[in-house]
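Inspection log for the structure reproduced underneath, given as structure tokens.
A single protein chain has been omitted from the complex, and every remaining protein chain is retained in its original position.
== chain A ==
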Amino acid sequence: MERGSNYPNGADASAAAVPVKTTLSIVQERFKADETVHLIFEAYQIKGQEHIEGLLALVSSASGGTYAIISFSVLRTPLTASNDLKINKVFPINASFKLTTDSKASKTEQQFDLCTDDDRPTKYYYYSMRTDPLAVDFNEFCAKVNTCKKTMWDAELPSEAALNFRWLDDYREIGEVKHELKKRESEYIIYKDVIVYCATWNVNNKPCWDNKNTLRPWLASGKRAPDIYAIGLQELENTARAMLNGNQMQMFATQWVRKMLENLHDDMEYEELQSVRLSGIMLTIFVRKNLRQHIVRCRVNSVARGVFNTLGNKGGVAVSFQLNEASMCFVNSHLAAHMGNVAERNEDYKAIDDYMRFEENGPQVRTINDHDHIFWLGDLNYRIQEPNGQQRPGPMSDAQTFELMLQYDQLRTEMSYERCFKGYTEGEIKFAPTYKYDVGTDTYDTGEKQRAPAYCDRVLWKGKLIEQLEYNGVMEIRESDHKPVYAIFRVKIKTRDDDKYRKVLAEVLKAVDKRENDSQPQITTDRLNIEFGVVRFNEPAIRDFNVSNDCPQQVDFKFKVKDSHNDICEKWLHVDPRADSLMIDSARSIRVRALIDANSVTGLLKMICTAVDKCVLDILILHVRSGRDIFITVTGEYQPSCFGLSMETLCRTERPIGEYTLDEVKQLMLDVTPVYRVPMPREYFLLIDYLHNQRGQLFQSYDRRQPLSSQFNAVRDWLDSWSNDPFPGTPQTAAEALLLLLDLPEQALLEPFVDDLLASRSKADAERYIDLLSDPKRNVFKHLCLFLCEGVERGDYDANNVATIFGRILLRSSKCNVTIDYHSRCNEFMQRFIRIENPDTVSGGNGHGGASLQT
């Protein structure tokens, strides 16, 4: 896979490095050293009506071995610094990655979708002309992306596990702080020396001996006490008896661990971190006691080989963990035996290398090669394949002889051809072959097979900052046909200097906060107060104000829903638009409409009674996405009108309501004393008086949501001024006004006895409750009934129709659980009062009210 030289149109990044930074180089700044931006493609997204400028970058990671597309929004054009780029999405080019074009679906053909994993596809658009000379065109973009995917995922890759997308984590969501920290790693990372002692021994099924036999020459060599021991044993006990008995096998293992622990370096206290065993292959990690607390994410696993690849008499076991900031992996393996089985040994190695996985948090896994420091030890079983006629060395041969033999060492040969242990290193061997000895002696196999001596037992390493200090076989341990081997390393462990780290972290956080706060989207409004002046009942008024975006990015705004009324504004206001987006340097106007009508007047009057400032009609909350809220106060002085006021309030007036100030009306509304200036409101009397003289079916239907007739406002003024002029509208307008006057007050006319009245069975029964109503209400009711009664009698009104319309208004119930027969009961109740039965009673009551009104 080629990297770094894949610049579009043959342009090379360094050649393009003129004093002004190229877009490509700015994008590259957002990535780490081992990540390469291969191409950039200009794409935009559409949100609402707006275009959001963006860039797609095809990036590869050397460490992850994978490609991804990173999607940026461009906050500022032209792009001058990497801070102007905001990552908005990451698309790993994995097996499920898709780039699709579907020209049928949308307004423009120049669009495509990107999709990976379970996400929904994200749509991008592009222009036919490139603005940046280094950006590629669409065909090139598609071709390159598809090639990447093909080479990565369509070909058969034996070690797919080696590929990962973990590098992308730094660019997802909260990646910014991490990204900055990573960039400044050198400021707080230090390297601490750790002594690692690797040891391996094929114990040839020998049991663990008693305390007399010391393992110290093997495990306590070296001057300095090690920090970490990794001790691998092979052929722990593979007699059929033991293999069938797991408990017994475990007992052997435990004995060995105890024995080894007793024979570690004296100068230090150790504890067992972890042991892992696959049949007779066991790996034990001991660590210095006070090192333990610095080790996290310890994982083990094993890969079985040997008979049918399952028995586990061959194979490998491994331990993986993290020490400070470094990951370490130790493998102990016992590979295929016998001189001729080189290929099988290579196969065993590959299988262990490929299939050994360690669980990570989440769905990810670590492979052996994902570690910073890897140590591979064990009975690798590679032999000395000397040409015929070569002398086998004596037991005490010198370095020269070893060097001669090692020329024919199968492991070295295979490694030189990269057929196994690619990337691994082995130190110089200055010790005698470790196999095969007559047990109890330092004499090479004198048995029947006369096996040639070999360096079966080895220690290899891979990774940076590892220095081998010693590598030796131990002749004086003679219990097995193998001699034990050990190797001591000094490893520089990546460690975070906590003080320095905190300092860098604080700086990074500060910078990120600053960027976040400074780049906060902002809009300005040309006013914080929308003044409507005098607002009258049923007269809409309109005010416009402007919002503008003067920050260097697109801004989304909306009016916030207020919990108090579950909407962005009060019922008497209407705001348009409720939400929108503003591109850079753009502005738009927002219209606020105020209308105090039948549907909102009651709410407004209620608010006026409780509000501190009676002129504040509402406060709008203009919310900027990821930014501040702006309060916009809407003011206006409501011109009081009789509509919406209660009978009681209207009976307290001494002059036309239109002559009252809002404050005075508020006082009238808040007054609860049962002292009234008149028995019933003049407004009712005037309307009924006028209607009384009109002929025809005036009460056809009523719906308070319907717009009012064109003459209504003239009638409103006539009523609010107790005018002596002739009625300014049609009889229908008068009827409409009467119904509204009755319907609008917060409380229905017959409250608080609606339930009792609906339950009453006779007129007399109902009368008892009517008598309990406040004087104004009772008088209005009686006067109204008399009027309707006459109309019905005259034949102008249909009794049933009038009873239905007025019944619903007078007996209006705020309860949601009205009974099924609510409407028929209302009708029934009203009919009792508007049919002529006992005119004397009604006219008597009315006579009194009427008489007062005449004065």
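Everything below uses one rule, namely that a contact is a pair of C-beta atoms (placed from the backbone, for glycine too) under 8 Å apart; a residue touches a chain by one contact, two chains touch by 3 or more; residues count from 1.
Definition applied: contacts and distances are computed from a predicted model.
*Asks:* Considering only the chain that is not displayed, what protein name does its UniProt record carry among "Dynactin subunit 5", "Trafficking protein particle complex subunit", "Mediator of RNA polymerase II transcription subunit 18" or "Ras-related protein Rab-5B"?
*Replies:* Missing chain, UniProt protein name: "Ras-related protein Rab-5B".
*Asks:* Among the options A:K86, A:R184, A:K259 or A:K562, which residue touches the chain absent from this view?
*Replies:* A:K562
*Asks:* Consider the whole complex, including the chain that is not shown, and state which of A:E42, A:D348 or A:D370 touches that chain.
*Replies:* The single option touching the absent chain is A:D370.
*Asks:* Taking the entire complex into account, which one of A:K98, A:R258, A:R292 or A:H692 touches the absent chain?
*Replies:* Touches the omitted chain: A:R292.
*Asks:* For the chain that's not shown, point to the residue among A:I190, A:V512, A:L662 or A:A799 touching it.
*Replies:* Of all options in A:I190, A:V512, A:L662 or A:A799, contact with the hidden chain holds for A:V512.
*Asks:* In the full complex, which residues of chain A touch the absent chain?
*Replies:* Residues in contact with the chain left out: 1, 34, 62-65, 159, 162-164, 166-167, 169-170, 174, 177-178, 181-182, 271-274, 292-300, 322, 325-327, 360-361, 364, 366-367, 369-372, 423, 463, 494, 502, 505-506, 509-510, 512-514, 516-517, 520, 528, 560, 562-564, 612-613, 616, 619, 621-622, 626-631, 633.
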